[in-house]
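Here it is, the structure in full.
Take a look at chain A:
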Amino acid sequence: MALLEIKNMRVEFPGRHGTFTAVEDVSLDVNEGEIVGLVGESGAGKSTIGNAILKLLQAPGRLAAGEVWLKGERIDQLSDHEMLNVRGKRISMIFQDPMTSLNPIETIEYQLVETILTHLDISEAEATRRAIDLLDQVGIPNPAERIKQYPHQFSGGMRQRVVIALALSVEPELIIADEPTTALDVTIQAQILDLIKELCRSRNLGVILVTHDMGVIAETADRVAVMLRGKLIELGPTQQVINAPQELYTQSLIAAVPPSNKKIDRFPKVATEDSEGSALQNFDLSGHWLVRGDTYSTGGKSLLEVKGLKKRFQVTNAILARNRTYIDAINDISFDVQAGETFGLVGESGSGKSTVARVITGIYPATGGTMRFAEHDLTSAESRAEKQKVRRDIQMIFQDPYSSLNGRMRIGSIVAEPIVVNKLAGSTEERKEVVADLLELVGLGKDAARKYPHEFSGGQRQRISIARALATRPRFLICDEPTSALDVSIQAQILNLLKDLQDQLKLTLLFISHDLPVIRQMCDRVGVMRHGDLVEVAETEMLFETPQHSYTQALIGEMPKFAK
Partner candidate 1 sequence: MRTNLMVSVTVALLASTSFAAANTLHWARAGDSLTLDPHAQNEGPTHALAQQIYEPLVLRDMTGAYEGALATDWGPSPDDPNVWIFNLREGVTFHDGADFTSEDVVFSITRAQSEDSDMKELLNSIVEVRADGDYTVEFVTDGPNPILPANLTNLFMMDRGWAEANDSVDVQDIEGGEVTFASLNTNGTGPYILVSREPDVRTVLTLNEDYWGIDMFPLDVTEIIYTPIQNAATRVAALLSGEVDFIQDVPVQDLDRVASTDGLEVITAPQNRVIFFGMNQGAADLEADDVDGANPLADLRVRQAMNLAINRDAIQQIVMRDQSEPAGMIAPPFVNGWTAELDAAVSTDIAAANALMEEAGYGDGFSIRLDCPNDRYINDEAICQAAVGMMAQIGIDVNLAARPKAQHFPLITNDETDFYMLGWGVPTYDSEYIFNFLVHTRTENRGSWNGTGYTNEDIDAMIVSLSSETDLDVRNATIASIWEEVQAETLYLPVHHQVLNWGMADHVETIVDPEDQPRFKYFVLN
Partner candidate 2 sequence: MIYSILKRAVQSVFVLLLVGLVAFSMFRFVGDPVDNLLGQERTEADIERVRQELGLNDPFVVQYWDFLSNAARGDMGVSFRQGRPAMEVILERVPATLELALVSATFAMTLGILLGIYTAIHRKSWISNAILAISLIGVSLPTFLIGIFLIYIFAVELGWLPSFGRGDVVDFGWWSTGLLTWTGLKSLILPAFTLGLYQLTLIMRLVRSEMSEVLKQDYIRFARARGLSERAINFRHAVKNTLIPVVTVAGLQIGSIIAFAIITETVFQWPGIGLLFINSIQFVDIPIMASYLMLISVMFVVINFAVDLLYLAIDPRLRDGKGA
């Protein structure tokens, strides 16, 4: 008998625009000691299933139909009060973001002991002992001291361990892990996944691993269930689903995952909702406004040259200069970018890669070092106008499509703004025309101009920011994690688009990402950053095949292998 059985689950969210069915007729079972991966893109309803099992659906969501059996006992009809003995005690949950999953103003001890005493009838001393050794089991060094600390004193990975400890505190039979590693760096991710695997085996736990990351699935899950718009469309052993997907959607999904082991030219087309794809094919750019931008003779030299760049931020202030504390976000790094190439910067969060982007673009002033762009010295004190002219040639695409567009402006004006500000268009007509072309170019169609950002999906928004960036006719495009917030299929389209644009417009790209497979697909050369240092620069393939620096080796070793 399966540990958990879900029979024809249906979850509905009644709203003003009719009832939205988040999960439709899903049947699934999980056995003891088995990890079932629940994969799908955002909005597929994978997390909803987890919440529905524990009856933690956000109002007004409700379990409209279906049954949930735990060890042959039906739990979907239990009262809220009875559920208290299921939650945490028999089924636990791990949330995505360890930073927000813990009560910031209580000690770890308090939160653990509280949970334990809620479910087990034991003395506080015992509970504390138990808590300490839980922390030990999830791999937190000298737990006896650290248990006294507050969440903010733990690093992200350590926090997720604490979260897991909390989830395990009363030996549940099933754990629902909802994107447990999405917020973590690749090295940590691997450790956490191993921990989960290990616990699952040693304690014979059932685990439902909810994630959007095929790599994670491939690494961790025994069986995988693929979801699309609330429906479970394919279910089977992980290897089989990955290597021989039955459903078209699954195939496209897998096709869209950047392979970690080889470089491919373009991602295959994927059939999903907003797959406008790029309109570049039927678009003749010769003599178009877009290519009429000012050109530079780099005279064989690199287009961008960064020497000994430094950036330090003040953390805490103090009366005496020596008491002030700083962090060096960038620590004396040097590299250069050749015209027309794609230079990658890879590193974990806090490695300073995004800071580099902002220093080059001049959003942050550099603390030291020099930057040369074509024949211009970016660090010298040129006239504002002069700087402006150069800056215009360096544009950027940002990470978060939701905060990178001004929600109060129509798409038309967003894309037109650079042209207006820099007076790049001769007439209003020309401007309108250019905007329309740009929107076509990024594959949105000119009608988008009249709409507002909130009417678009994340992928479309990234296309809009690309259009905006192109509107200054830049030579150099910095992509700061342009796809990390997107679903894999969308990511594929955006990456394709970037490649197309680069070819058509002879753009030079600085591509920043934490995602090694993506880096491998996009870049000609890669620089590896860590704690503000540039530890290694190499041709992409060489870097992946024969990493020199130990850290690079660790990174590449830890990255989720996904290959068919």
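Quick note on the criterion: contacts are C-beta pairs under 8 Å (C-beta built on N, C-alpha and C of every residue); 3 or more make two chains touch, one makes a residue touch a chain; residues count from 1.
In picking the candidates, the idea was that all candidates are chains of the complex that A comes from, given by their letters.
Just so we're clear, the structure is a prediction, and the values are computed from it rather than from any experiment.
Touch, as defined above, links chain A to just one of 1 or 2 in this complex, and that is 2.
Taken in their complex, chain A has these residues touching candidate 2: 54, 56, 83-89, 92-93, 95, 97, 100-106, 114-115, 118-119, 150, 152-153, 163, 166-167, 169, 316-319, 323.
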